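The structure under discussion appears below in the form of structure tokens.
Note that one protein chain of the assembly has been removed; the remaining protein chains are unaltered in position.
Chain nomenclature is as follows: A, B and C, assigned in order of appearance, with residue numbering initiated at 1 for each chain independently.
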Amino acid sequence: MTHTTTDEGTALLLEPSALPARTRLLKTLLRSRELSVAIVLLIVVAAAAIKSPDFVVSSDGWRDLLLTPTILLLLAAGQTVVIITRNVDLSVGSILGLSAWLTGELFMAHPGLPPVLAFVIGSAAGAGLGLINGVVVAYGKVPALVITLGTQYIFRGIVLTWAGSSLISASQMPDRFLKLGTAQIFTIPVLFIIAMVIVVAVGYYLQTARSGRELYAVGSDPEAAVLYGLPVNRRVVGAFILSGALAGLAGVVFAARYGTVNSSAGTGIEFQAVAAAVVGGVAIFGGSGTAWGAAIGAGLLMTINSALPMVGISDFWQQALVGALIIAAIVLDRVLAARQARKLIEARDES
Amino acid sequence: GKADTGTSSDGESGGSGDKPLSIVFLPKNLGNPYFDASDAGGKKAVEALGGTFSEVGPQTASPDAQVQYINTAAQQHASAIVLSANDPKAVGSALTQAKSSGTKIVTFDSDTEAQYRDLFVNQASPEGIAKAQVDGLAEQIGDSGEIAILSASANATNQNAWIDLMKKDLQADHPDIKLVDTVYGNDDDQTSFDKTAALLKNHPNLKGIISPTTVGIAAAARYLSTSKSKGKVALTGLGTPNQMRKFVEDGTVTEFYLWNPTDLGTLAAYAAAALANGEITGKEGDKFTAGDLGDYTVGADNTVLLGDPTGFNKDNIGDFDF
Amino acid sequence: MLMDSPPQAALQLAGVSKNFGPVAALRSGSLTVQPGSIHALVGENGAGKSTLVKIVAGVHRRDGGDFFLDGQAVDFGSTAESKAAGIAVIYQEPTLFPDLSVTENIFMGRQILGRMRRIDKATMYREAGKLFQGLGVHIDPRRPALGLSIADQQIIEIAKAISLDAKVLIMDEPTAALSGVEVERLFTVARRLRDEGRALVFISHRFDEVFDLCDAVTVMRDGSYIGTRPIAETTVTEMVNLMVGREVADLFPKQDTDIGDVVLKVEGLQSAGVFHDVSFTVRRGEIVGLAGLVGAGRSEIARAVFGVDRYDSGTVSMSGTAVPARNPRAAIRSGMAFIPEDRRKQGLVTDASVAENIAGVIRRGLAKGGLLTKAQENRAVAPWAARLEVKTSSLDAPAKTMSGGNQQKVVIAKWLATKPDLLIIDEPTRGIDVGTKSEVHRLLSELAGQGLAILMISSELPEVLGMADRVLVVSEGRLTADLTREQATPETVMHAATASSGSQEMAR
């Protein structure tokens, strides 16, 4: 089996070890979906900045550019982990709402509560709800789509019951906490830093931990995962717990950022989270994709929303553009995957 | 009439006296402190009259969800529905049906088309509301420069009416002020917040924002208070004192306006009761008493007017709690 | 439990049974493997070998019987437990994660950890490289598993099992897709493991391999243990007799028939990476056998002919009329019938009823005014079920509750109901018990006698040799021989089947 690397593309697929380490890394990076989405994101930002430099240059513009996607960033990273296992979590919007309300109630009851503790409690509450989703999906052997659709109704119903028609406003939460909503370190908002640290950690975990890699295996072929002796149910439950925890955290971030919470916080955001993951290169049927890609996807979706009016497109058309973007992303994925599969099969003729 | 052949048909429409008074308050959506205040006023009034009060409403401010609650109230043969409409037309056929089964319809805060209701309780004359906000802002920004409007939903009747009047006022009395943009926050806190951010970015020379909606002005104030535009971009509009107190005190907002929503709810409840027990029919010139608020007369277009809006500022905001 | 027999068996199963609903996959399976030995497990398709393996692996839980490991009674509820107990299994069907690299596939769940319990990729790639070197193959450790040939997939499975460092290594037909050289390398590794004192179980349908490699052999038939012999004390004939339970000649009741006009004509069929320049014909009354190793591409050729798969170039025609590509409906209209190899996934809608399955293709013709009722279906299918003597309690029983042989009869009934001119049948008797097997053979023979053209793909050499009027041999996607009934012997067929591409032109 002598293999002369004629076609560079196939070489990267079939004989990556034959390439020098640096070339390999570079080529993998250049072909990665993360990079292409990031480039689109940069183009969007640049286009908006040319029209209106304030979009990036002014201190508020810069802060909002980073702050606006923060919540979706967290949700998309959590959603990625679930989608990688070939499931989906439609209840994240309701979990966010519950956690945001919980945060408000906590501060009303204990105004002296350290903000850190609010983040911990919010995430823990989200993790608990994620645990419910995960256990029912994994051990009930029922499709995640249906279960999380059901729990979406249930969790939202709980927030509604709890919150009723009231609203927790900024004046009812301590300033220490609300300041976090806009606090900056070296001009970078604290909430954004928190979200980025978490996204990077989740991405790193998925790449370098055994259990992280097992999530990919479970989604790539669930039956094979059982034959391998992988703890499939535990991994699925774990994925839902992580997604729930991040949604819970996003709820606390929501409370800090917007300063006002009512029972409808986070309504409908679950589709955006799924869309961000899909745009960021996460395959909807599991097995591939990164949390980083999803985060960039989230950044792109949210930034497009605020950039469109700058480039003169009425914001009524934003959603249409987002939809077109999602479809373009999955069509592109399919085309690339089909090309790769074909190359791999044809390469068998030559070997 | 046609559909009303059920078991509990009570014959006479209008329910004269002997039928217990039951009034359903149906705000645009739940979770809105403005409606909390008005419904509280309504509740007190209804209970004072010895009737049963109930407050129902959808989660989000959409007309289709409101229709279901109108239907339910009609099924229960409620004496009257007191409604703030999410769409002037979309709730129309449901209201017509409710009317035909004997329920009186009072709108408040946001009206429907006139044929669908018996009475509209107007918080303030649209002209008065528009003028208060425009003149207020003009004074704050020195009567010239770019301003923008942050409204609720694109279809909110009252908002659109006020915006039209504001435009006329601007043209007539403030030629140097330029309205550069109107954006819609859908009475959603997060959306309004993000729209404010976008407004400031898109219009670097913006000098003022008018937000004629309580959700919008609070969100905009919160954004402004943390941005470098605080104190440079003026903000006014319609808001509740409790929500705005903080921003008036920290200087983000100089003055904003509102009528007293509790009084509005009270007046609507008394009007509904008067209709239900046949005291008035809603035609121009009808008179009724609204408890402590005193006597009111139905004006043109079957409308009752509460009064002029109040301005809230550093000096008087401490006197209010709603 | 106290032991008195001196060398304690590494693995021992006795009287193990397993049912899948109404299907008794294993009635009474027994197997005793000593440490430091290689034990062959043989039996016909469907004898229950793989089921036995899956019980040892913890995939299935046994319904009854005893299971000891190193003398300890065990009962595995999951594959993780059996793995932890030191059992490594190479399953018959490769089970890889297509999205992951081959190295990750090998080490999944027990990756080598470096600093801070992070996965040490560099070491893993190195280890994988070493494993492949030991097996004498060239596979890049970094490439994805997607797109590997069946043979390469099997090698990954072997590498995975070897790297587990297990006390007991079970290999379910690991050589089915391998070439001679690769088989030899595997055997070297296997012998080394045996000499290290491990116990190995080797399943294969190739007797030469069994005699070459193993120390003892256990024969199974029809889900039951038949006997165990030291390899030195047995012969191929004895093994076959034990496996089949009767004289072999019984199995292939081939009638002589008159061979008529060309029905199917395939010319220059080509699909990149799968098969190349395939041309052949099948005539009325003729049974053409398509032989070759697993993964040679025979099924792919058949699927392309029938229009389920695409092809790049070439033509297919039925009785002189061209059949459009990638259109099974058109193929059916032209008179083709196709019984695919995977009965449960492709041949049947297992959750649907017997009646719905048999009526599957003809139902469009049954509808009156566009409407179709269950009654119409039942009326139409009953004669076909009767003709094939399908054993079922009622016509609305789901197909999944039936035995493999009966399922195959349902598939055949479904296609015979279309009154085809050509029947393509892929692995006609895979997983079918001996009795039904000869029934199927008799039926095929009878159908050919009535003038049906039959293209039969089979991995069982005796079946091909016994049934076919003509044998086509496929190797690596090319036709490497076209043999008459007289020319076809185990030697000529195997020779052509292992011919590597380009080394030999087709011997017409």
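The definition used in the following text is that a contact is a pair of C-beta atoms (placed from the backbone, for glycine too) under 8 Å apart; a residue touches a chain by one contact, two chains touch by 3 or more.
The rule is short, and it goes like this: contacts and distances are computed from a predicted model.
A.B. asks: Looking at what's absent rather than what's present, what does UniProt name the missing chain, "Autoinducer 2 import system permease protein LsrD", "Nitrogenase iron-molybdenum cofactor biosynthesis protein NifE", "Succinate dehydrogenase hydrophobic membrane anchor subunit" or "Heme exporter protein B"?
C.D. replies: Matching the unshown chain against "Autoinducer 2 import system permease protein LsrD", "Nitrogenase iron-molybdenum cofactor biosynthesis protein NifE", "Succinate dehydrogenase hydrophobic membrane anchor subunit" or "Heme exporter protein B" yields "Autoinducer 2 import system permease protein LsrD".
A.B. asks: Please provide the labels of all shown chains that the missing chain touches.
C.D. replies: A, B, C
A.B. asks: Of the residues C:Ile231, C:Ala272 or C:Leu372, which one touches the chain left out of the display?
C.D. replies: The one listed residue touching the chain not shown is C:Leu372.
A.B. asks: Touching the absent chain in the whole complex: find that residue among A:Ile194, A:Val322 or A:Ala347.
C.D. replies: A:Val322
A.B. asks: With the missing chain put back, one of C:Ser179, C:Ser319 or C:Gln346 would touch it. Which one?
C.D. replies: C:Gln346
A.B. asks: For the chain that got dropped from the picture, name the residues of chain A it touches.
C.D. replies: Spelled out for chain A, the touching residues are 88, 136, 140-143, 145-147, 149-154, 156-161, 263, 268, 271, 274-275, 278, 284-285, 314, 316-324, 326-327, 330-331, 334.
A.B. asks: Name, in rising order, the residues on chain B that touch the hidden chain in the full complex.
C.D. replies: Counting over the whole complex, chain B touches the hidden chain at residues 2-8, 30, 54, 56-59, 62-64, 67-69, 71-72, 74-77, 87-93, 97, 101, 154-155, 184.
A.B. asks: Spell out the interface residues on chain C facing the chain that's missing from view.
C.D. replies: Residue positions of chain C that touch the missing chain: 1, 3-5, 9, 12, 14-15, 30, 32, 61-64, 66, 68, 71, 75, 306, 308, 328-329, 331-332, 338, 340, 345-352, 355-356, 359-361, 363-364, 366-367, 370-375, 378, 382-383, 385-387, 389, 392-397, 414.
Everything that follows uses one rule, which is that only the chains that are shown with their structure count from here on.
A.B. asks: Can you name the chains that touch chain A as well as chain C?
C.D. replies: Output, common partners of chain A and chain C: nil, no chain qualifies.
A.B. asks: Report the chain closest to the protein's overall CA mean, measuring from each chain's own CA mean.
C.D. replies: Central chain is A.
A.B. asks: Cα centroid separation between chain A and chain C, in whole Å?
C.D. replies: 43
A.B. asks: Could you put a whole-Å number on the gap between the CA centroids of chain A and chain B?
C.D. replies: Whole-Å distance between the two chain centres: 38.
A.B. asks: Considering only the defined contacts, which chain A positions touch chain C in the complex?
C.D. replies: Touch list, chain A to chain C: 1, 3, 13-18, 24, 207-210, 213-214, 216-217, 219-221, 223-231, 283, 287-288, 340-349.
A.B. asks: Can you name the residues of chain B that touch chain A in the complex?
C.D. replies: Residues in contact with chain A: 27, 30-33, 35-36, 55, 57, 59-60, 183, 188-190, 193-194, 197-198, 200-202, 204, 218-219, 222, 226-229, 242-243, 245-246.
A.B. asks: State the interface residues of chain C toward chain A in the complex, per the touch definition above.
C.D. replies: 57-59, 78-83, 91, 95-100, 104, 108-111, 113, 117-119, 125, 129, 138, 140-144, 146-147, 149, 272-274, 276
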